[in-house]
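One protein chain omitted, others in place.
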């Protein structure tokens, strides 16, 4: 059987209950927090993509010198296929220009180039030559020039 | 497949995350609050018995004069059967002595007396003559003499 | 067949996953970014994201799906239903890459996908079709047919689908107008304005026949399904097998015709022949060259697994049974639990499922990708679950289904569950053998009852 969604004073509820929790949630390391009351419920979910990629980014960030963090662009695969490094190979820590081809994803015999967006420095390499990659998979982290 | 319960620093986690939430939970009107992190989860549940009985008690409490509240004993059925009022009938607001028989639950032809515990005043009558009652069902609220 | 890629989502992806695992074959799931946490991803042995949420860029993304098969080492693809299941070009691309497409040949898909071709093949095979014309070249041809067959008649587009280019004509004076507008609509929708005429059967029953054929000449005719309980949009809502109140002569003729049709098409793998039932007569409507949503009712009464049979056939093996092995047992009903509001013309809903309690016990099978906390994305089909009840007879199947629906608790989106309980306890449905006009009539009746109650 189905639940009925009765109208309640959502705004009032938010003021009274939700804001402090949202603050607490923001300050915490929680990835999900759900609250369930008789007449209403809510859930906070921190948008994370739990993958090797984000772990690497986090690890990289920890090792970085304690300066003001610079933005990191993630270059991701936009097709499914096998990643191949372009020569000359761009190495970790190397500055790269915008639109520089770092490699390509080979799919059904077609080379789909993987290019740098904004110019910067290669901060992370998530992929190796010959690795299979899926749609949206992070390939490189580029610390953007400021 | 089954989850594995890995050992984690439970005490540390409690200090860092749980206590503030428990405090917030205590201060709130929430009946359930659940938190779910990658490596651990917890849930606070406020023990309530949502039934006509508690609603009545609450209603009675709201209508009561704004004095320091006096404790209310709930006289409950300890057998399943049909409730019968004992004569003379004890009315709402009437003082009753300890062990006073307010009625009985008739079950399989046996009269199971319903008696007042501590002396006081009848603050609530949850049951009518001839009502079927289940085990543990609240029958009367007695505002205890202090 | 070393590994199967499942090019679908939702319950059918899980259904195929189960069949593969039952045969010990590892699986590869594909998913869109909206389905990352879906059950079909969790239950497969491997999974590849093939695109963003919109189907056109993920579940219909042929290059990414083929590429996922190639790099995962999958040597076969099961398309499920919908999406790429009846795409002849996709079947060809699979073949060109050395991947087994688990389904019929591209030629069979193509032939049955073109209504005029399909009808011609069936006529040649002696399959009864609705009296009708070839492509009409001019108004006079149309007039002559309608005068002979009698009004009402139906104008249909040869490239048609989804009601586009279709017009019912009830009187001679409406014919010219209808012909022009149908042709224009078909031209706009399909780039092909050719139309033909058919005798319109008022309120037929939807009776379909499940078939299975292997590459060794083995053919199984797996009885009929009655799918007459359809929404006003002609989408099926409740299906059952066997069809109620059909005569032995009707069945015998139907099965014989189905066998001839399979032979005429040279059909291999699982398919369904759809017919309009009109009293003791039936007319071929179309052939679906894929596994269908409602296949479980056939599985239940014949104790056969149609999807493992699909896999066997695709491996080049013979079907596991012969026609003589098969005996229908009892009665089965399927209800589609959709995230839809029947009171608002079955408008689809999306959301997060707060509570999911599924039914169980004797005679109840559940096929679903739901779990508590799962998300119903707005991008795809609104079907959440299929509940199938099997009983010794129709009455027991219905009792079990009603009980199962009453046990079902889904909170977070509105579903078709309460509405289907109303239908399954309606005396007209209980009597059996309703036509496709039944559900629209029921909706009107129901609305009147509610309006009267509200006064």
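Letters A, B and C mark the chains in the order given here, with residues in each chain numbered from 1 onward.
We adopt the following convention: a residue touches a chain if its C-beta (ideal position, glycine included) is under 8 Å from a C-beta of that chain, and two chains touch if they have at least 3 such contacts.
Model, not experiment: these values are computed from the prediction.
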{"item": "Contacts of the hidden chain among displayed chains", "value": "B, C"}
{"item": "Residue in contact with the excluded chain [from C:125, C:358 or C:375]", "value": "C:358"}
{"item": "Absent-chain contact - pick from C:194, C:236, C:259 or C:400", "value": "C:400"}
{"item": "Hidden partner interface residues of chain C, rising order", "value": "14-15, 18-19, 21-24, 39, 43, 296, 299, 303-305, 307, 320, 329-330, 355-358, 360-368, 371-372, 392, 396, 399-400, 403, 406-407"}
{"item": "On chain B, residues whose C-beta touches the chain left out of the figure", "value": "1-3, 41, 43, 79-82, 107-108, 110, 132, 134-137"}
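Here is the rule we use: only the chains that are shown with their structure count from here on.
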{"item": "Inter-centroid spacing, chain C versus chain B (mean Cα positions, whole Å)", "value": "54"}
{"item": "Residue numbers of chain C (touch at least two other chains)", "value": "none"}
{"item": "Chain A, residues touching no fewer than two other chains", "value": "none"}
